[in-house]
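Sharing a structure with you now.
With one protein chain removed, the remaining protein chains of the complex are shown where they sit.
For clarity, chains are labelled A, B and C in written order, and residue numbers in each chain start from 1.
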Amino acid sequence: MMQLESLYTEIIMEHAARPLHAGLREPFDAEVRHVNPTCGDEVTLRVTLKDADGEPAVADVSYDSLGCSISKASASVMADLVIGKTVSEAMTVSEEFVGLMHSRGEAEPDEDVLGDAVALAGVSRFPARIKCALLGWMAWKDATARALSEREMDAPDADREQL
Amino acid sequence: MMQLESLYTEIIMEHAARPLHAGLREPFDAEVRHVNPTCGDEVTLRVTLKDADGEPAVADVSYDSLGCSISKASASVMADLVIGKTVSEAMTVSEEFVGLMHSRGEAEPDEDVLGDAVALAGVSRFPARIKCALLGWMAWKDATARALSEREMDAPDADREQL
Amino acid sequence: MTAETSLDVARIRKDFPILDRNVRGERPLVYLDSANTSQKPRQVIDTLTDFYERHNANIHRATHELGEEATQAYEGARIKVATFIGAADEAEVVFTKNVSEAINLVAYSIGNATAGAGGADSGRLRLAEGDEIVITEMEHHSNIVPWQLLCERTGARLRWFGVTPDGRLDLSRADELINARTRVVALAHQSNVLGTINPIADIAARAHEVGALVLVDAAQSVPHGLVDVRTLGADLVGFTGHKMCGPTGIGVLWARRDLLATMPPFLGGGEMIETVWMERSTFAPPPHKFEAGTMPIAEAVGLGAATDYLADVGVGAIQAHERDLLRHALEALAGIGGLRILGPAEPVQRGGAVSFTVEGIHPHDLSQVLDDRGVAVRAGHHCAWPLHRALGVQASTRASFYLYNTHAEVDALVDGIRQAQKFFGTA
Partner (left out) sequence: MTAETSLDVARIRKDFPILDRNVRGERPLVYLDSANTSQKPRQVIDTLTDFYERHNANIHRATHELGEEATQAYEGARIKVATFIGAADEAEVVFTKNVSEAINLVAYSIGNATAGAGGADSGRLRLAEGDEIVITEMEHHSNIVPWQLLCERTGARLRWFGVTPDGRLDLSRADELINARTRVVALAHQSNVLGTINPIADIAARAHEVGALVLVDAAQSVPHGLVDVRTLGADLVGFTGHKMCGPTGIGVLWARRDLLATMPPFLGGGEMIETVWMERSTFAPPPHKFEAGTMPIAEAVGLGAATDYLADVGVGAIQAHERDLLRHALEALAGIGGLRILGPAEPVQRGGAVSFTVEGIHPHDLSQVLDDRGVAVRAGHHCAWPLHRALGVQASTRASFYLYNTHAEVDALVDGIRQAQKFFGTA
């Protein structure tokens, strides 16, 4: 059972049992629904952005997730990591996590950047499960991109005002 | 060259060089055009039937054939065999010939029935060439069937007259 | 047990090299995923090797000896497959790349007839506004999506049979569903999720009453020797080589010759033609009309070797063995708390695929624990998403049996499930 325990670490089991920031909250800037076509797992996810010294930052991530322990735990870890960060910081974390997932168990994950997400490192040795671990993250990325483009459209266009 | 000479027998080479009954003649009861889709070989063939003691018989077979030695020789042999026979006799010969072609070199062809066509026996050991050898025969069968059905339509319907 | 001894499973297992493998390091492979794809006996693998090492050539085109040999091997395979399913004539067997293509072939041929192809002969296939195509809620996506696409293209309406809570077709509205507007009824012979065997003859009788064509997706029944096309009742039958000990890349569409003759072509290209001009082409008679380009030659030959293999072992013995495994599995699984079997819980009118859910454990997590113990099953919706929705489950775990499986392997599955319950703290 060595391999199994490297996948289902205690931290994962804990997040899966009691996912952080779960549930769908209002108000929100963007909502998306992503599915995993192989198993039908799905996540509905909302993002609320705020302004942090002129930079967009993550005010809240709320979600409703139907899936396996890996996908649930990953969404929980993700939400906890990105909330409070600027969008650009959070995107960096997200890229780091995607890189970890595709590392085939060879990466040395950086706990300073990834926090609890390092507990998901074992997933990278099970290619069929990578999609589970990425489901929430991809949804967050998609929702954030939408929220950002909404903001851009709403925001007064600085360039144009100068004309 | 043993195999080759069992295929290109002297009789075949002679028929291919000087095909009997070749050319398209008038009048005719039916004309068909058959092609061999692999090589583009084609034969245009006409059949004229006559009445022989109340039975349909082959008055003439004329044809124009574009093809290899085997298909040319086979058409020549066929025309020479069926002309003058009743349609039902000729069909028997034709079935015998088709059987010989599919015999994979194992049949003992009956020269009394097949005449010069026994010289084509070697073709049955070369599956890719069977279509060449059958091209003229299939055209004849098709044309004859058409000629027969025309006759039936033209003929006074005996049954109906009795009513 | 009788069946196990009558089949000599130990000897059969020796024919399948992969069954000697260990997975996840030390674990002997327990392969319970044959409804997904079957393993291949040495006889089939050797046939492929022999073809490529000694007889490889293109077919129907070449006048050389290799070409003759390859053509005879390919057309010989067609005869073997025809015999295996009881076809009257090998010209009724069209090779495709898988059953999905076979079903799409039919749907596109109908679509092409609707667009005017095939002339008067294809009139019967032409769809008109208001025409209906009937499928079922238990279909594999491969027998759903092609019909959705056809309906989208032609304006025909897609309708479907529902399923009962115990996983049978709900036939209560059959006479309304299959009516004068119905042109095609397409359904699975055996559900890949539930194992349910559908009453094809009855449904076909009703469909034929109203003049509809019946297509049967036999992907899960031909591998078990359950199909004789003379008695099945279907007009068109599709199946797939890789689920019946054959190679990947080969499938079959069977249909009566007169029906194939009226169907307009699907894929255009080399070998399906009679004559080609730049302006237009005429087409070969079936089956070649539907076999465009260089076919999966070695794969067809391999499928012929697979039908030889299954016939040599004996489909009766295979069926008895599978029934025995199924009975054992249904009994043993019923003893696990929190386990719900989807579909018929009795081994009656059902084959050897058993899907189930286990309370509190997601199928992906369950299959991961099983995999860790060497037990290979499938987790997810098994390409039957609407069926899962209808049964109110998001996903399931499926174990499926074939001639090479043993009671001990069923027991390993059961042990693994119990272990997973411990691991995830649900039991």
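Heads up, the rule we're going with is that contacts are C-beta pairs under 8 Å (C-beta built on N, C-alpha and C of every residue); 3 or more make two chains touch, one makes a residue touch a chain.
Given the structure is predicted, the values throughout are model-derived calculations rather than measurements.
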item	value
Among the chains presented, those that the missing one touches	A, B, C
From C:124, C:141, C:181 or C:407, residue that would touch the chain that is not displayed	C:141
Contact with the hidden chain (one of B:30, B:47 or B:70)	B:70
Absent-chain interface as seen on chain B, which is shown	1, 3-4, 7-8, 38-41, 66-70, 126, 129, 132
Chain A residues that touch the omitted chain in the full complex	35, 37-38, 126-129
Missing-partner contacts on chain C, residue numbers	17-18, 21, 23-24, 29, 31, 33, 36-37, 39-40, 44-45, 48-49, 52-58, 61-67, 97-101, 103-104, 107-108, 112, 115-117, 137, 140-142, 144-146, 148-149, 152-153, 158, 160, 240, 242, 247-251, 265-273, 275-281, 292-299, 364, 367-368, 370-371, 375-380, 382-383, 385-386, 389
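One rule holds for everything that comes next: only the chains that are shown with their structure count from here on.
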item	value
Centre-of-Cα separation between chain C and chain B, whole angstrom	45
Cα-centroid distance, chain A relative to chain B, in whole angstrom	77
Separation of mean Cα positions, chain C and chain A [Å, integer]	39
For chain C, residues that touch 2 or more chains besides their own	none
Chain A, residues touching no fewer than two other chains	none
